[in-house]
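One protein chain omitted, others in place.
Just so it is clear, A, B and C label the chains in written order, and each chain counts residues from 1 on its own.
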Amino acid sequence: MSHGLALDHAAWSSPWRARSLRDKGVLCLGLLLAAICLPPVPGGAAVAVISLALLLGPIRVGWTRLLRIGWLPLVSILIGVATVAVSVSWADGLRLEVTDAGTAAAVQLAVRALAATLAMFTLACSTPMIDLLAGLRRLRVPDPLIEIAALIYRFSAGLLDSASAIHAAQDARLGFVNRTATMRSASMGVAALFLRSWDRARRLEDGLAGRGYTDALRTLEPARRRSSGFLAGSVLLLVAVTATALSWPVTR
Amino acid sequence: MSHRQLSAHGLSVRFGERTVLADAELSVPRGGRLALLGANGSGKTTLLRTLSGAVRPSAGRVQVDGVDLDYGRAGLRAHRQVVQLVAQNPDDQLFAADVFRDVSFGPLNLGLTEVEVRARVDRALAVLSIEDLAERPIHELSFGQRKRVAIAGALAMEPCVLLLDEPTAGLDPQGVDEMVAALDALLAADTTVVIATHEVDFALWWADSVAVLRDGRLSCGSGPELLGDPEVVASARLRRPIVLQVAAALGLAPSGITEVSSLVAALSPHLVRKL
Amino acid sequence: MSHRQLSAHGLSVRFGERTVLADAELSVPRGGRLALLGANGSGKTTLLRTLSGAVRPSAGRVQVDGVDLDYGRAGLRAHRQVVQLVAQNPDDQLFAADVFRDVSFGPLNLGLTEVEVRARVDRALAVLSIEDLAERPIHELSFGQRKRVAIAGALAMEPCVLLLDEPTAGLDPQGVDEMVAALDALLAADTTVVIATHEVDFALWWADSVAVLRDGRLSCGSGPELLGDPEVVASARLRRPIVLQVAAALGLAPSGITEVSSLVAALSPHLVRKL
Partner (left out) sequence: MHIAEGFLPVIHCVAWYAVSAPFVIHGARKVITEAKEHPESRLLLAAAGAFTFVLSSIKLPSVTGSSSHPTGTGLGAVLFRPPVMAFLSTIVLLFQALLLAHGGITTLGANVFSMGIAGPWVGYALWTLSNRLGWHRNVGVFLALAFADLSTYLVTSVQLGLAFPDPVSGLAGSVAKFAGVFAISQVPLAIAEGILGVLVFRLLTDV
C-alpha cells in the first residue's frame, strides 16, 4: 500500500498539485534553467534560496521530509565536488594537490548543483509523475509512449512493495546471513520480481479487456487551476533573478 | 438503467481436460441480490467470466433478454454495457495513477463526450461514496478503498447487471459494512447485483436468492433452504451458516432464518421465559 | 522445540507522524493458542513484525524468557530461531520455483548439512501434511496450498513461537479446516501459535485467549468475555461473534460460549422442551 517513495508522497500531498502544469512548469523549469545558466554567485545562490523558500513555504514539504529526500543527492554532489577540488598529476610520481583553480571550480560547482537540485525538487515535490506525463502528451509525445510510461509508474508501486516484502521474508529466514546466502537470496528475489511483473501485466490485460480496452489507455485529465497572476509573478521573479545575476559584476 | 434479464442455459466450460462447468442453468433475478456460492476452485470465477463474455463456453449459451450473446467485436461491446465484472483482486483492474483517471477509462472507451464521461465518473463515485478519493493516488489507498474504486470503474459503464467476485474477501467488519452500503446503493440505482463468495454467513444474510455450485452444476433456490441442507453444503465443500447450525441443533426448521434477529424471533416462542 | 516465553512491554511504534502501537503489553502464553484481534490498519501486522524483530519499536521492548531482544546481527539471528512470522499473503513469502527449494531456504541459511536440511524440510512438510506437494512448482498450487507452504517455510526454522498473519483469510470452509488441522499439528509439535485476524467467529472458536488491539493498545483476556463486550468490539471496529450475538439477544451470559455446541448447551435448559 505504501511503497514509501518520499518524493512521490510529497507530490501527491502538496497544495500545489491542483495548479496547472503550465504555471508550475514555467516557474520550476525556469528556476532550474537559471541555476545552470547563470553564474553560481549570485544567480545559483539566489535560485537555491528561492527554491528552499518555495519548498518549505507553499509547496509544504517540511524540513524533515526535505532532509530525507535530499541526503542522497547531497552525498553524491559532495563526492563529485571533492573529486573536482583535488588535482592529480603523475609526471613525477602520483601527486595529489589542492590548487586555487580547483577550489574555485569546486565551489562554483557545489553552488550550481545544490541550486539545480533544489529547483528540481520544486517540480518533483509539487507535481505527481502522472501529471508530468500528461504534460508530455500535450507536447505531442506519442500516446503509446505516454501510456507505457504511465503503466511503468503504476506497476512500480506494487513491485516496490513486493520487493520489500520479499526482502523482509528472506531476512526473517536468515537470507542475508553471509555472502553466499545474500547472493542466493538476491537472485531468487530478482527472479521472483521478474515473474511477478510479468504475471501482473497479464492479469491487468485481462481485467482491462472487460472495461473495453482495445488499443489505447485513454483517461480523462482532472481539472487543474490556471492562474495568470501566478504565471506573471513567476516570470517577474525569473527576470529579477536573471537581471540581478547579470548585473552583479557591474554593480559590485 | 433498466433491468435486463441475464441468463445461462446448458453452460459447459472446459479448459483442456478439465471440466469447470457442466450444463449449468442460471437465471439472474432482475433487480435482485443473487449470491453464487461455491468453494475455491469450484468454478465461480469462471462462471462470472462466462456471463461477462470474457470466456466463451464450450457448449450452451449466455442470453440477455432471451437473445444469445454474440461473440463478435460489436456483440461483446454491447454486452459489456449490459454486464460488468469486478475481479476479486482490485489490482487486476486498476491501471491508472489516480481514482478519477481510472474510473474515466471505461466510459471513454464507449466513445462518450468529455462532459458525459465526467458526469458518469461523478455518479459512480457518488454511488460508492468515494467522491473524496477522486484525486488520490491508487497506490496509497487501502485494500477496501481499492475494491470500491474497482467497482466504481465497472459502474461507470452503467451496466444493468454487476457481477462481483468475492467482494467481501479480505475486508474487516467495517469494510464489509461499507461494501454492503455500496451494494445497497447499486441496487437502489436499479442495478442487478450478483456476488460470488464462499462466505456462507454473509451470503445467507445478504442475498434474496442463492445459487450453489457443485461439480460444475448449479442449484438455485432460497438461502435458508439450500444452505440449511447438510447434503448440499457438504457436496459443495461449504459449511452451514452459523445461525442455521444453531437452528438445526435446536430442531428448528431453517426457513426464514437468515440472521441473528430472525433466529432469535424463531426461537423466542420456545423459551421458558425471556431470560 | 521447548516452549519459550515471548513477551512485549510498553511497546510503542511510530512511523513518521503516525503512532501505530502505544504502550502495548503482551505476554504470549507458552504452548497456547493466542488470537490477536483488530480491524485492518489497527496495527496487527506491525505488532507481529515487532515481535518477530523485523520492526524496531520506538519505545518499549520485546523479551524472550525475560531477556531483552538484542537488535544486533547476532541477536536478531538468534531471535529468528525462536520466533518466526508467516505473512498474510503467501506470495510475499514464497520466492523459489518449487516447494522443496522454498522450504529448504531457511535451514540452508542456518548452515546445516544437506542431510539435516532434508530432514527439516521433510518434518515441516509432514507436520503440514503437504509431503505430496514437495516437487510441485509453486505457481501451480492453490491459494490454500501456498498458505501452508509458507507456514512450512517458517516452520523449517524450528521456531518456538510461530506468528501467523490472517492464516484463514481467503480460505473457503475446507481450506479453513485444513488450516486448523495444520495449526493443531504445530501445537502438538510443541510450537506456540499466535494468529492475527479480524475473523471474530473463527478466533472465538479457535483461541484459548485473545488480545484485542484498540487505538494501538492491547486488551488481553478470554474470548467470550472480550468479544462479547459490545463496547470492546465497537471501539476495536470489529463485531461480536454470531454465537455471542445470539446469546446476548436471548439474555445469556457470554462466558463459556465459543461455538454453536456450547451456545446450544447453554440454551437448552431454558427451552420449553426439546423442539
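To be clear about the criterion, a residue touches a chain if its C-beta (ideal position, glycine included) is under 8 Å from a C-beta of that chain, and two chains touch if they have at least 3 such contacts.
Every value quoted in this text rests on a predicted model; they were computed, and no experiment measured them.
Of the candidate positions A:Leu55, A:Ala115 or A:Ala168, contact with the unshown chain belongs to A:Ala115. In the complete assembly, the contact with the undisplayed chain comes from A:Ala149, out of A:Ala149, A:Leu220 or A:Leu237.
One of A:Arg60, A:Arg137 or A:Arg200 touches the chain omitted from the figure, and that residue is A:Arg200. Residue positions on chain A in contact with the hidden chain: 5, 7-8, 29, 32, 35-37, 69-70, 72-73, 76-77, 79-80, 83-84, 86-91, 97, 99, 101-102, 105, 109, 112-117, 119-121, 123-124, 129, 132, 142, 144-145, 147-149, 151-156, 159-160, 163, 167, 176, 179, 182-184, 186-188, 190-191, 193-195, 197-198, 200-202, 204-205, 213-217, in rising order.
Heads up, the rule we're going with is that only the chains that are shown with their structure count from here on.
A count of C-beta contacts for the chain pairs A-C and A-B puts A-B on top. Distance between chain centres (mean CA atoms), chain B to chain C: 30 Å.
In this assembly, the C-alpha centroid of chain A lies 43 Å from the C-alpha centroid of chain B. Multi-chain contact residues of chain B (touching two or more other chains): 142-143.
The multi-chain contact residues of chain A, meaning those touching 2 or more other chains, do not exist; every residue touches at most one other chain. Chain A contributes residues 1-3, 8-9, 12, 17, 128-130, 150-151, 153-154, 157-158, 200, 203-204, 206-214, 217-222 to its touches with chain B in the complex.
Touching chain C in their complex are the following residues of chain A: 162, 165-166, 168-175, 177, 181, 184, 188-189, 191-192, 195-196. Residues 39-41, 142-144, 169-175, 198, 200-201, 237-239, 242-243, 245-246, 249-252, 260-261, 263-264, 267, 270-275 of chain C are the ones that touch chain B when the two sit in their complex.
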